[in-house]
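A protein chain is absent from this complex, but the other protein chains hold their places.
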């Protein structure tokens, strides 16, 4: 097996999911390549060393520029807050590293375009961690759509509902809550949650033409974790939008961190002439499927327990009826990336794909600010 | 339209459901016959008059023997506690009346056999109110089984779970709680709840050969509503049994009034070689259907919302998606009874059908008492 | 009991639901007043007579103006297509009749305002058939909100999804499909389906301030049932909108007749600081409730089977666990109207309430046409 030496930057929540994926992938998926946990990089030496010890990283760095200089690193995995993506990615591309970047790709479209140019110019493999494409039920949805089972599409709707910031005492900024700090995150739920919905939507249903959007910030001020001071909150707590897809279908999207009772409920539904599909993250191992061509008296929504060997990714896991979970989406994404290195066929979503999502995010925020439709 | 003059005995919960059915049936189902609320009979003059006024009965009686003598009554509808079924039914048969009798048909098999003999000798139309056969979803289940969609049957399981007698202060006996008084009810959950499960099971899956059963009385003494005294409880609070069906499938039944959280949850499931069905009373308008012959990657339990015109009874009601409820099962049963008068084809379950259920009930109680298998 | 003599105009689907409600209400709800089926009016003499015979109407009319002249009619019940509401309602008010009018109240706000003026000037009792307020689970939602259980509201979302017009062979116009004919219906899903969602939303969550909307007509031409000719379709097949409520919460609404797999799925959800509620029409007897104040380790969405005597309207029906259906919402509305006559306290939604819903409908259509936010 060929080693693929990983240098990861950041060690937060995503650092854990990626490290786990690198550790697990070859136990379940056969590839020529094997990820090697070569280095992890973060500013706090002690913490990053503890993280490295836990996951078995061979070394640590405290300066990402130093990491990029090392020639024993094949892949740079960017798990930092969004405001650092651009600089690191461009430098990594220039250093000839493959790049795996957390989503959203960038703070805005302009940054994303620079990043795309850089990786394409450097010709390095690149991928963005929109992991929900690799939930087996979602991948199955893609397969069913590609097979033409749904017919002409009329509607696509998705929402991503959370409730963890209702408490006004949740701070903004810092390691745990940088997603509430516009300086680090760029936007609120738009980049954090809607970006996932948009990535999946474009993948399943094609491009988005125009949007009309609405955002809200329910808690206007929060203590900033770095300063200890109450500071205006500049991210969007909630964002919803209507849109037209290029295929003529209508879209409706919503995300919020103020939907009491929903921890991380990403739901999507697509309605076609002949069939419809529905999925949600709280029971991610199930796909709901309705086929109008079924015999009328026994027609109904089917709850498909996606755990059989003939369903995407599931042959590599256990036996029918035994479900997998959230973390496996990252393992699948690494497996597909390794396979892409073997086949030379680029893995998706790459930077260019992620830029399309970023364009919609920017249009959504612009529409909300201007209270007008925005064409993409 | 030909009038069908009803004389109902009893005005409790079942009196209400039947009266409603008679009032409603012709608004929705076209028949030659029209039920006429001719008389209602009960011992308490004042109460029965109030009931008659509410529902529009033309007259009242306080002595059922008097009711049977009237020649303006075509049908006797027996809604009394179980201990009165036999005497009334036999007398009604002898008086040449058609008979609709509440379930279970009798206190035991011996009584039931006398009743069957009497109605068959008299040649009067007769039916027993096992109303759950006429839930559209259950009738659809019957249709699917009759079409052979399930293939060879392996398993049948049913339970009927309630929780209304957990409180030891609930009395036994009297108008509201005669079901806890062995003198009035014969048995507890076996005759009240399991009898429904058994009737449906025989209808859907054929005869039962043998049983091994277990009963329990959790609250040993309760105040008797008529005497005001604490008296031993002689009914079964819970009853479960295993059985073999004549078609080689295995059965498993349970009922109780001590299943906290279940108000009136009658659930049934049948597993065949090719397909399975599942239904429950708390969402009675849905049938769950699994068909193994579906394309593997989209195979799953279908939740059929039984509200379309091509599904049993539903053409007569509203439009697809709009559900009906519990009371409609009685309307359907009356509609089918009226139709049977028109066609001459007997309606089911008749007394003879109900006797088969009674045989299983008796065998179950005998098995529980003797701690041994009992062949039916 | 005091008779309340009904004169109903129209005998379609709504004519059936109303007639059933008048027939049933006094069997279950005690009131001073009793509806009397005095007359039903429609242009086709033969058909209206058949309808009258089926339901027991004492007489028929073929000219609604004639009906209004009769002094043996107390209430005019308007079940016609929307384009006739205004003229009939104003004439009925001038004739001093009470008025029950199907929804939406009118073709547009201007008509609705004339109608409100007329009934208020005449001082006659008036009500609009937004029946979903009287689904017990929805009424319970209102009660829980009024008790303050949800706290500050952040989000309200509702959709009404159907799939019955996907087939391009469905005609427009005529008795069965006038809802697709802009001349008869005014609008498509906006007036037919969204109007229900808006009525409930205003009732539960207060007034709507502004909207941005999108409509679509997927099938551009349909045969007109009256002419037999293919004619442009001028109604909206689908409509969705975003909005702000006066209480600061965000709204998101959608309706369509192109959501394959959904027969008549009206879903609503409201998210508050402390608790959330969710309901849908396909299982209308259930309310989903999440209370954050529950002990953390056992916190979860509760599926409330609304069938207990202490829940709205249910004391009058059966016993816990036994569900009621769609038609009962009309019975409840009649019961409440009868009660309002007894108490002198107006029943809701009245014409003035329905006008508020109409204002939102008009704003939604205007926003969709102009691709801009519209303030109400």
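In this document, chain identifiers A, B and C correspond to the written order of the chains, with residue numbering beginning at 1 in each.
We adopt the following convention: a contact is a pair of C-beta atoms (placed from the backbone, for glycine too) under 8 Å apart; a residue touches a chain by one contact, two chains touch by 3 or more.
In this text, all values refer to a predicted model and were calculated from it rather than measured experimentally.
*Asks:* Out of A:87, A:120 or A:283, point to the residue that touches the absent chain in the complete complex.
*Replies:* A:283
*Asks:* Return the single residue from A:11, A:33 or A:55 that touches the missing chain.
*Replies:* Answering carefully, the residue with contact to the hidden chain is A:55.
*Asks:* Residue-wise, where is subunit A in contact with the chain that is not depicted?
*Replies:* 13, 17, 19-20, 23-24, 26-27, 54-55, 162, 164, 262-265, 281-286, 305, 307-308, 317-328
*Asks:* Touching the hidden chain in the full complex, which residues of subunit C are there? Just list them.
*Replies:* Interface residues of subunit C facing the absent chain: 140, 143-144, 287, 289, 291, 294, 296-305, 308, 310-311.
*Asks:* Please identify, in ascending order, the residues of subunit B that touch the omitted chain?
*Replies:* 154-155, 157, 161, 163, 166, 212-214, 216, 218, 238, 240-242, 244, 250, 252, 254, 256, 258-262, 271-276, 290, 292, 301, 371-373
One rule holds for everything that comes next: only the chains that are shown with their structure count from here on.
*Asks:* Mean of the CA atoms for each chain, then the mean for all of them together: which chain is nearest?
*Replies:* C
*Asks:* Which one of the chains is farthest from subunit B, going by Cα centres?
*Replies:* Of all the other chains, the one whose centre lies farthest from subunit B is A.
*Asks:* With centres defined as the mean C-alpha position, give me the subunit B-subunit C separation in Å.
*Replies:* Measuring from centre to centre gives 36 Å for this pair.
*Asks:* I'd like the Å distance between the centres of subunit A and subunit B, where a centre is the mean of that chain's Cα atoms.
*Replies:* Subunit A and subunit B have C-alpha centres separated by 55 Å.
*Asks:* Residues touching two or more other chains, restricted to subunit B: which are they?
*Replies:* 305, 308
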